[in-house]
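Heads up, one of the protein chains got dropped from this complex, but the rest are sitting where they should.
Showing chain A:
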């Protein structure tokens, strides 16, 4: 049984700048104990880690860059005293405010960039007894400052539009024409990425068309250069088989929670997103079209 637990009042544990976090600390013990006080602390930080692929195994162990603190709250919740047997609830509240000179950044869990806010409550016990501790993650969202306008884009994929195809291969590329439209390259994170695609003609049989959502994390500095890491965070098949060439097929991709955040461009690290449309032919040829997108937070 957990002796100590945190219960936040807000069900989704998501807060914005300046909002007050309400909650209770629940102490539940089988027999009465005396203690040295309860402490509440909240830490928010940006942790960067260079990729093992780029730096090498050993380097990556040592080269973890010191996490950048953006939020730190620490105060005693309860003075030393005694707890009776059973359940005791201690209410708490604190403003969700970053450190001076720091900005609040959205919670994000990536591979090499990690932005997290963790709340810890520690019940210090007397003597050699182990302290009771409870942890809870708080999620931060940052509303946009500017208003964005959507940017629609029509596209057309033909053998001629392909880049980086070697001359040898060009003969093997089937004759095809695929058109479509992306509703917006600027994408609110809470809305799906939408558009449609239409196969106008294709000399080869299409096996599948897929939409790939790619995340690019890069960190480093101008001096040392950036380390770039791309991750496929979503891959959705939108066409299965040699589809009829008269019908518009919708593209509909949601941005997965936690693996996505608004595009971020700072000095030391960046998080960017791209959409790839992959056309897989049954003869194993793959055609890909890339669209960089900007993910934004909307109200």
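Operating definition for what follows: a contact is a pair of C-beta atoms (placed from the backbone, for glycine too) under 8 Å apart; a residue touches a chain by one contact, two chains touch by 3 or more; residues count from 1.
Just so we're on the same page, contacts and distances are computed from a predicted model.
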Q: From the list "Proteasome subunit alpha type", "SMN complex subunit Gem7", "Esophageal cancer associated protein" or "BHLH domain-containing protein", give the UniProt name belonging to the chain omitted from this structure.
A: "Esophageal cancer associated protein"
(Q) Please identify which residue in A:33, A:249, A:278 or A:296 touches the non-displayed chain. (A) A:249
Q) Of A:3, A:39 or A:109, which residue touches the hidden chain? A) A:109
Q | Sole residue of A:178, A:239 or A:295 that reaches the chain not shown, by the stated touch rule | A | A:239
Q. Mind pulling the chain A residues that touch the left-out chain?
A. 7-9, 11-12, 23-24, 89, 91, 109-111, 114, 116, 192, 196, 205-206, 209, 231-232, 234-244, 246-250, 252-254, 256-257, 282
